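The other protein chains are all here in position, but one chain of the complex has been omitted.
The first chain written gets the first letter, and so on, giving A and B; residue counts start at 1 in each chain.
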Amino acid sequence: MRFNRATALGLLVPALAFGVAACGDDDEGGGGGGGGNVAEGTTLTIYSSLPLQGTSRGQSEAVINGEKLALDEVGGKVGKYTIKYVSLDDSTAQNPGTADEGKTAQNARQAVRDKSTIFYLGEFNSGGTKVSLPILNKAGIPQISPSNTYIGLTTDEPGSEPGEPDKYYPTGKRTYARVVPRDKIQGAALVSVMKEDGCQTATLWNDKSVYGAGLARNIKQSAEQNDLTIENEQGTDKNSPNYRAIASKVKSDCFVWAGVTGENGVQVYKDVAAANKTVKLYGPDGVTEEAFSNPKEGGIPASVGARTKTTVATLGAKDLPGSEPILEKYKQEYNTQTVDPYAIYGYETMALALDALKRAGDKANDREAVTEALLSTKDRQSVLGTYSIDANGDTTLTDYGLYVIKNGQPTYSKKIEAAVS
Amino acid sequence: MSNLRGLLKGKNNLVVSLVALGVAAILPLFFDPLSNLTNNFILAAAFVVMALGLNIVVGFAGLLDLGYVAFYAFGAYTIGWFASDHFSSVNGGEGFHIAAGEFASNLPGIHLNFLVIVVVAVIITGIAGMLIGLPTLRLRGDYIAIVTLAFGEIIYRFAVNGDEITFGEGYKLTNGRQAISPIDSIDLPGFAPFDSAFSLRPFYWFCLVLVGIVLLVNFRLRDSRLGRAWIAIREDEVAAASMGVPLVKTKLLAYATGAAFGGISGAFLGSYLTSVNANNFQFGFSIFILAMIILGGLGSIWGVAIGAILLSFINTYFIPEVFNEVPRKIGLEFDLTILNFGIFGFLILLVMVLRPQGILPERRRALELEGVGAGDAIEVRAP
Partner (left out) sequence: MSTNTATADPASHRLSDTLREAASKYGLIAVLLALPVYLAISDLISKGNLTDLGNNLVLGLSNGAIIALVALGYTLVYGIIELINFAHGEVFMIGSFVAFGLWGTFGISEGMAVPGMIVGLLAAMIAAMIVCGGLNVMIERVAYKPLRNAPKLAPLITAIGMSFILQNVGILWRGSSQASVPDLINQSNDLVTIGGVVINNGDVLAAAVTIPLVFLLTSFINRSRLGKAMRATAQDPDAARLMGINVNTTISMTFLLGGMLAGAAGLINLLYQTSIWYFQGFQAGLIAFTAAVMGGIGNLKGAVLGGLIIGCIGQLAEFRIGAEWTAVVVFAYLVLIMVFRPQGLIGEETREAG
């Protein structure tokens, strides 16, 4: 057995050297990065990357339908360019209902590889965007998320982690925008609703995801500024069969859980409602969906629903007249009676992308020009209202809608006047 | 099959290894540098490293470890801690760097070169392997399985809830499901930094080198005194002990070595995926790796490598890309990907019942299983 280390390594090292040589070739001929960042041909591709497995599937499909609707409205063309739409799944069987790191990175790379890519719409989960954003940023591909609210993706405001957001932009240039106000605003909206309802104390739990933990930090921060005492902070484990022991500790006026339905949200609200018969229940946009509110879909019972209010960054038709025709069209197109709030975000995500392409004009195939057009969006009149995109990629909209549950549906109640400091 | 087995005997291993690695090294040149297939090759190679590690514990030493994911976690957190901005205010916010890449050397936090990380990961996971192995020393059979499973679950919870455990200047133990990211890319001295946004090939070739080293170590170990001691313990612990095999030391070394491979692969995957997320450390992963070694043939190095590649491709390619639409085509309303684990479970079951020795069985085990009845009921109950 003369199979010693030296011979083996001696034979393996050339393989590595070979690899690096080939790597060098790629850098010269490779696509993306640097100056000549222009999509080839007259067909431009817009990628969508959302979790299509697990609990988020309903919301993801609503987003996709909304995006397709907006694309259909312009006939699938902007100027001389034909737009191709490709929908990718960022979840896996091992990680359903959320963005799987490996799959998300793979999606981002698929977009990078495709020379015709002009936009990347996703991810649904802020945790996924943490993975895809740096890859897309290196290739200079503009990205819009239909749903991310985590604060650290765009700013270093309180609630973000050290090093954010710069660590997501390795080129130093911003390439990311979102159509949903960041959690700082949702946190303030939830706190102002609770204050309005006369709460002095609130119990704050979260689902420990990027979204939930981040939102909880923002709620807490806003509560401190508005004299709302936060009690009994707690992370919840999705796998727990019930939360009765910790629910029995809820003694405050209000209860709010920063999380998404798929993290066992229904059980959380049922157990808290049962343990404390008077506590008022609040939830964020992560639970504003039928899977949470409709008992027929496995959601909370009507008796708990009657005590629950949720917030979403979408106003109802009465405060946003512009959205009516779109909603009607959506209902017709997809033959449905109810429109998930995320369908509107999906619609606007695509509409914003198309708008940026249009404004880039002849340079609609130039990723840099398109990114610039995206980040200089001003006073855009949209289905969500009139807004601009600031230099960080955040929307200037601060409107949050308050939703109550009627007949198992999240139903718009009113606009929240949040005190954002 | 016996011809194939003959081919793999003795010195031929060297030839076969080099041919296999050589062919594997050329493969990605046929695809785009960012191809999904290259991504699949990388994952397969990383899983080969892990499976070979678990094979030492389960295949060689016969200790059924159902918590192997713990070592993936330890390896991944090693790189999460020591090659990211996780400990952001270390050294007054200046960061602490050892041969870090050009990009990383200006960032706050601890940034060690990947080669250093590999060494640290081997040490950390090796120690973790021994610590987890320690309580199982007196136990046998399925009790070991349950204790390791419990450890795996405990480590997973610590990974998820580590964001609540703070120390020092507000440092968190882990970042839970919010993930520690981004992780430094691999940046080897003398080579261009690896960048998964431009080409995956360097990652693949690097991982192939890891596979080569791990294969080498595996063959050397199997044919060493230690390897024979492992197999002796697997076959009959009491007999082994009475023949003078030091049980404690031998078992702990099996745990440590197996864990170290998991750690190396974990560190590599952490860097490749650019993030360390507690979501990835669930029980299913342990079974995924276990299925690889069962499919390939417990104890058979080549079998395990083939099993790992096969199952990895079933997971990343055949189920999601080739057969995903099949259920819809025959009028069923679901994607095949949701049945991933069911398919693995089915494969395990099928292999165990129909061909327990695996695709490419270990010689010794094949002989046992082909032998007459392999003992009666009494032997089953008291192995």
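Definition applied: a residue touches a chain if its C-beta (ideal position, glycine included) is under 8 Å from a C-beta of that chain, and two chains touch if they have at least 3 such contacts.
These numbers were taken from a predicted model, which means no experiment stands behind them.
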{"item": "Touching residue (missing chain; options B:27, B:99, B:115 or B:150)", "value": "B:150"}
{"item": "Sole contact to the chain not displayed, among A:235, A:259, A:393 or A:410", "value": "A:235"}
{"item": "Which residue of A:46, A:64, A:291 or A:350 touches the chain not shown here", "value": "A:291"}
{"item": "Residue touching the undisplayed chain, where the options are A:248, A:338 or A:407", "value": "A:248"}
{"item": "Subunit A residues touching the omitted chain (full complex)", "value": "53-55, 96-97, 208, 234-246, 248-249, 261-262, 264, 266-267, 270, 274-275, 291, 295, 297-301"}
{"item": "Hidden partner interface residues of subunit B, rising order", "value": "62, 64, 66, 135-136, 138-143, 145-147, 149-151, 153-154, 157-158, 160-161, 164, 237-238, 283-284, 287, 290-291, 294, 334, 338-339, 341-349, 352-353, 356, 373-383"}
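As a working rule, only the chains that are shown with their structure count from here on.
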{"item": "Residue ranges of subunit B touching subunit A (in the complex, touch as defined)", "value": "10-11, 13-14, 17-18, 21-22, 25, 29, 32-36, 39, 43, 85, 88-89, 103, 107-109, 157, 160-161, 163-164, 175-179, 181-182, 191-192, 194-202, 204-206, 208-209, 212-213, 216, 219-220, 223, 273-275, 277, 279-280, 282, 284-285, 319-320, 335, 337-341"}
{"item": "Subunit B partner contacts - residues on subunit A that touch it in the complex", "value": "1-3, 5, 7-9, 11-13, 15-16, 18-20, 22-24, 26-27, 30, 32-33, 52-53, 89, 92-96, 98, 100-102, 105-106, 108-110, 112-113, 127, 130-131, 134-136, 138-139, 161-163, 167-168, 170, 208-210, 213-214, 235, 237"}
